[in-house]
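The structure appears below as structure tokens.
With one protein chain removed, the remaining protein chains of the complex are shown where they sit.
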Amino acid sequence: MPVDIDIAKVANLARLALSEEELAAYGTQLEDILEHAERVQALPTDGVEPTSHPLPMVNGFRPDERTESLEPESFLSEAPDAEDGQFRVPRILE
Amino acid sequence: MADLADLTIAEAGRGLRAGDFTAVDLLDAVTKRATMTEAQLHAYLTLDSGGARAAAEKADADLASGDDHGPLHGIPVALKDNMVTKGVETTASSQILAGWKPPYDGTAVARLKAAGAVITGKTNLDEFAMGSSTENSAFGPSRNPWDHTRVPGGSSGGSAATVSVGSAFGSFGSDTGGSIRQPAALCGVVGMKPTYGMVSRYGLIAFASSLDQIGPFSRTVEDSALLLDAVAGWDRMDSTSIDGDVPAFSGSLSKGVEGLRIGLVTELMGEGIDPQVKAAVTAMADKLAGAGAEVIEVGLPASEYALSAYYLIAPAEASANLARFDGVRYGHRTEHLEGTTEDMMAMSRAEGFGPEVIRRILLGTYALSAGYYDAFYGQAQRVRTLMRNDFASAYEQVDVLISPTSPTTAFPVGERAADPIAMYYSDVCTIPSNLAGDPAISVPVGLDDQRLPIGFQIMAPALGEEVMYQVAAEVERLAGFTDRAPLATSEVVHP
Partner (left out) sequence: MSIDSVTPLNAGGWEAVIGLETHVELSTASKMFCGCRADIPEEPNTACCPVCLALPGALPVPNEQAIEGIVRIGTALGCEINETSLFYRKNYFYPDLPKNYQISQYTFPVAEHGALEIDVEGEPFTVGITRVHMEEDTGKSTHVGDGGGRIHDASHTLLDFNRAGVPLVEIVTEPDIRTPEQARAYGAELQRVVLALGVSDAKLEAGSMRFDANVSVRRPGEEFGTRTETKNVNSLRSLQRAVAFEIERQIAVLESGGTIVQETRHWNEDTGKTSSMRTKEESEDYRYFQDPDLLPLSVDETWRLRAVEALPELPGAARTRFRDAGVDPVNAETLLDNPALAALFTDAVAAGAPGRLVANWLTGEVIAQLRRDEVDVSDTSLSSSHLVELASMVDGGDLSSSAAKDVLTRAMAGEGTPRAIAEANDLLQVSDTGAIEEVVEQVLVDNPDALEKVRSGDMKPLGFLTGQVMRQMGGKADPKVVQQVLRAKTQGE
């Protein structure tokens, strides 16, 4: 199965601003990699349940208890831009 | 006296308590070793001299006042730079995190500090642990201590190299598809990946969450167990950490292999494996048989598909894990701010991530996208089930499985950099354990004809660390591998 990827759409979904040349190069590489995945696709797996997690455990809850939050300065000082105790970003499209 | 930097952790611990030397002496020894080797190796990204000295002085003071924190007390330990360290720059070797000083310690880091370990600094890796050579670091590649023209393996190449040359007594890395075991093999040290959930992932910058595990590098199997003892066990901050008692792994190392059943994995001794590597593994299998183990050949048919399945699952998870790097709250933000926040995010990400990371994000995004999910990600997860089933049947016949760790010894810098698929093949022997969530360890068993180390892998069922260490200790004894990477300064090779 030849793999045909709409690489511009994928890059947009992944929020990566790539040039036309970059898109073309990545597109080719992805197609190569996915052709290797063909063997996997051809493998008969009818009735095989997918494994999404290696552990046979459930829940892993924590009790509804408060723990200390961070001092805002400890993370705002690492922010690219901050103003009045908040993170600052350019205007938002939607 | 021999150079302190060449001691094992166990030896250093005894000397400290006997008053032969201090934790500051140990730190000075590894610092001196780093000064000798870093120009060639670039194993460290950050040396936290101030923090390390303060920790060593405190370790000495504590010990003097009778406050002994255990086997790692005063021991210099290095951490892969994808382990979050409070106040110490943590980058995962990515430009997108350059300069980031975290406001918290990851759980493994906090436990090491509590165990009295002296954190020397942060080691180099393939960006976000994506790679098998440590060439994909935004801050320049690391080199193999045995041959500076070759790679140390990856992604935890820096951590492997520090232990190999003695610029740390032990170190930690993360293993998603072999990123501890493969560089351990290529650098001639012991590298171990615990059972998934054995060590908390809290504070490990995620690559592929269902596969990532933190584990130790060391010069001996005993040191490996001591390092694991300090970090293993349930953590309330990681829902996927295993709840239950953890045995002291350092307690079960001298039992030998008499009566154990050991399976040599047929599919991992095939045509892609270098003949010298294959010969070394076969020789060790024979020695194990000679030591009283029953060694048989065992098949893991699904392992033929493991690599392809891994290269769908890991990028898919990574594509979501790396979405948080967007230039909003931390890390790199583009200079081009004339557009909207959406533009800012897309440009910051494109500028901040290196090519291998972008390649895998795109691959994972595609594999999860509408219309392809079942064919790629869903199918890969079903292969994962087949892999687990294969292991389950194998462990009905044997106690542990053995194989090469890496199909080849250390390869030249640049050899596979332009060919992602050739690079991906480096992990063919290690990936099955990650898919299954099982523990595995690489132990050096010899050198090839170019004096490059060969790693021998022992795999065990989930929570089978004790039997795994038991066999590893015997392999170490049988191999008698005492060679060390040459410390003589060779010429600096620039990429």
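Each chain gets a letter, A and B, in the order it is written, and its residues are counted from 1.
Here is the rule we use: a residue touches a chain if its C-beta (ideal position, glycine included) is under 8 Å from a C-beta of that chain, and two chains touch if they have at least 3 such contacts.
What you see is a predicted model; the values in this text were computed from it and never measured.
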| item | value |
| --- | --- |
| Options B:Leu112, B:Ile205 or B:Ala302, residue touching the unrepresented chain | B:Ile205 |
| Selected residue (touches chain absent from view) among B:Ala283, B:Ala320 or B:Leu447 | B:Ala320 |
| Residue of B:Thr31, B:Thr90 or B:Ser250 touching the missing chain in the full complex | B:Thr90 |
| Which of B:Gln213, B:Thr341 or B:Ser442 contacts the chain that the document leaves out | B:Thr341 |
| From B:Gly13, B:Gly51 or B:Gly106, residue that would touch the chain that is not displayed | B:Gly106 |
| Where the unshown chain meets chain B, residue by residue | 82-84, 90, 92, 97, 100, 102-104, 106, 201-206, 208-210, 236-240, 316-317, 319-320, 323-326, 328-330, 341-342, 345, 365, 368-370, 373, 377 |
| Sites on chain A contacted by the missing partner chain, in the whole complex | 9, 12-13, 15, 52-53, 55, 57-70, 72, 75-76, 83-94 |
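Keep in mind that, in the parts below, only the chains that are shown with their structure count from here on.
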| item | value |
| --- | --- |
| Intercentroid distance (Cα basis), chain B paired with chain A, Å | 23 |
| Residues of chain B defined as touching chain A within the complex | 100-101, 103-104, 196-197, 210, 236, 239-240, 242-243, 305, 308-309, 311-312, 319, 323, 326-333, 337, 339-347, 349-350, 353, 358-359, 361-363, 365-366, 369, 375-376, 378-386, 388, 420-421, 435-437, 462 |
| Of chain A, residues touching chain B in the complex | 5, 7, 10-18, 26, 29-30, 32-34, 36-37, 39-41, 43, 45, 48-55, 57, 60-62, 70-71, 74-75, 78-81, 87, 89-93 |
